[in-house]
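Input: one structure, supplied below.
In this view, the complex is presented without one of its protein chains, the others remaining in place.
Chain nomenclature is as follows: A and B, assigned in order of appearance, with residue numbering initiated at 1 for each chain independently.
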Amino acid sequence: MGKTVIPFGPQHPVLPEPLHLKLVMQDERIVEAIPAIGYVHRGLEKLTEIKDFTQNVHVVERICGICSFMHAMSYCKCIENIMNIQIPDRAKYLRVIWAEIHRMHSHLLWLGLLADAFGFESLFMQVWRNREKVMDIMEETAGSRIFLSANTIGGTRKDLTKEMLVKIQVILDEIESDLKQIESVFLNDYTVKHRLVGVGVLTKEDAYKLGATGAMAKASGLKTDMRTTGYEAYGELDFEPIVHTDGDSYARTVVRIKEVYQSIDLVRQCIAKLPEGEISVPVKGNPKGEAVVRVEQPRGEVLYYVRANGTKNIERLRVRTPTFANIPALLHMLPGSQLADVPILILTIDPCISCTER
Amino acid sequence: MFNMITNIFRNLASKPATRVYPLQKREPFSRTRGRIDIDMSNCIFCGLCSRKCPSDAIVINKAEKTWEIDPFKCIICGECEIVCPKKCISMNGQYNTPAYSKSTSKHIQQTKVIQSEIKKDDCKAQETA
Partner (left out) sequence: MQTKYRSIRGVCMLENTIEISKDDLLSEVQNMDYNNYRFVTATCVDNGDGTFDVYYHFDKNYEMKNLFVKVKKEEELPSISKIYFCAILVENEMKELFGLNITNIVVDYGGHLLLTDDAPDAPMAKQQIVIEERKADV
């Protein structure tokens, strides 16, 4: 039987970022998939060795636009651990509020792209209209829609006033009521279910062995969420990781929609418990030592390793982003599926290729 | 099938979510980071803003009393505003307009103000003498 090789990407209407897959096909079924990345490699890990350790917060923030706040937060935590700095309590709660709002924005973006991937453009627009409200919150509180630049070593740079907290609550109520209608289209509509149920099944053992993180692991039955280890203010908040056992694309959609509701609930808890006080402490001297920090980004678990040698430049920064860990799982899911399901499969891992390649 | 019916009726009854730009412009929020402005009369040319800038967009010449910024390199992070000891750098909410070619924006501190101060001191010295 003859085999055809079809190139998928790097430019494709469904992909948010360039990724190239060589699909070896037999009739309509995929036999093998070989990825090729490297279209957005900018060498940011090398750039951080040249800039000061305080200027690096801005470099690291620009690794990715969809998970930018968590990158800056992880870098600041690494340097704070090396230099033994304790940040004030109000700064911890503020960081959690911005991180959860950022997570909501990322999941709403993903939901819209998924609707666009199976051709449902009007649903895509409805979801992104809600995302605009979240971006307005971010611009009003931190100054910019995507690169918040609200983190600094020793705390945060901006504070939230009482009027802003009231306004955030009002907008969150609007988003929640809108999302209840949109959710019933995603989860109960006949045509949408036909495209998602049973597509790209990943079993629990495979997910653990291949190192899948984030919603991929949670939808396959693994109960793993870095926020339960209690960094920043998460130790004082009340939540449980959301787990589903089916392991297909429908389960991942359910997990991500429920995480949006969970984020809204976490922001409300934080606003109720926000303590008074300072928002940052002064930083003196240079860091010396090494540290590893893991944080829950919208896509999974990110690992930051920093080694510093006592000068104002750090020696090495290593970032392992969650999409880097989910790509082997994608390569495992692709063989045996139909060609028309490939865009859906690539989108269910929530690819953030600029994070992967830095 | 009737999941979105309330949403549809609400959309039909309310005004569109988009605005007719450029007839109606959007007002920026008070904290929006748009571009960098400087009040040159207070600048002491200490060089802190130039050292802190992550993208090396600010160039200072103390001898010629000039403060130059390249707005196409500036990433609008706000570090210079925080670190300035005289608080003469401020963040404006309006974004830089696009242009056909890249250029820098140079500010020169006028020395007329300082000369008139010297004259006043001379008069005072003559009066007391």
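Here, a residue touches a chain if its C-beta (ideal position, glycine included) is under 8 Å from a C-beta of that chain, and two chains touch if they have at least 3 such contacts.
These numbers come from a predicted model, not from an experiment.
Undergrad: Relative to the complete complex, which of the depicted chains are touched by the chain excluded from display?
TA: Across all of the complex, the chain we cannot see touches A.
Undergrad: Sort through A:Ile182, A:Val199, A:Cys270 or A:Ile327 and give me the one touching the missing partner chain.
TA: Counting the whole complex, the residue in contact with the absent chain is A:Ile327.
Undergrad: Any idea which of A:Leu21, A:Val293 or A:Leu345 touches the chain not displayed?
TA: Only one of A:Leu21, A:Val293 or A:Leu345 touches the chain omitted from view, namely A:Val293.
Undergrad: Please output the residues of chain A touching the missing chain, sorted low to high.
TA: 34, 36-38, 41, 43, 45-46, 49-50, 77-78, 81-82, 208-211, 226, 228-232, 288-294, 301, 303, 305, 307, 315-316, 318, 320, 324-325, 327-328, 357
One rule holds for everything that comes next: only the chains that are shown with their structure count from here on.
Undergrad: What whole-Å value do you get for the distance between chain A and chain B if each is reduced to the mean of its CA atoms?
TA: It comes to 32 Å between the two C-alpha centres.
Undergrad: For a test of understanding, state which residues of chain A touch chain B in their complex under the given definition.
TA: Listed in rising order, the residues of chain A that touch chain B are 51, 54-55, 58-59, 62, 126, 129, 132, 139-144, 147, 149, 157-158, 178, 181-182, 184-185, 188-189.
Undergrad: Give every residue of chain B touching chain A within the complex, in rising order.
TA: Those residues of chain B that touch chain A are 3-4, 6-7, 17, 29, 31-33, 52-54, 75-79, 82, 91.
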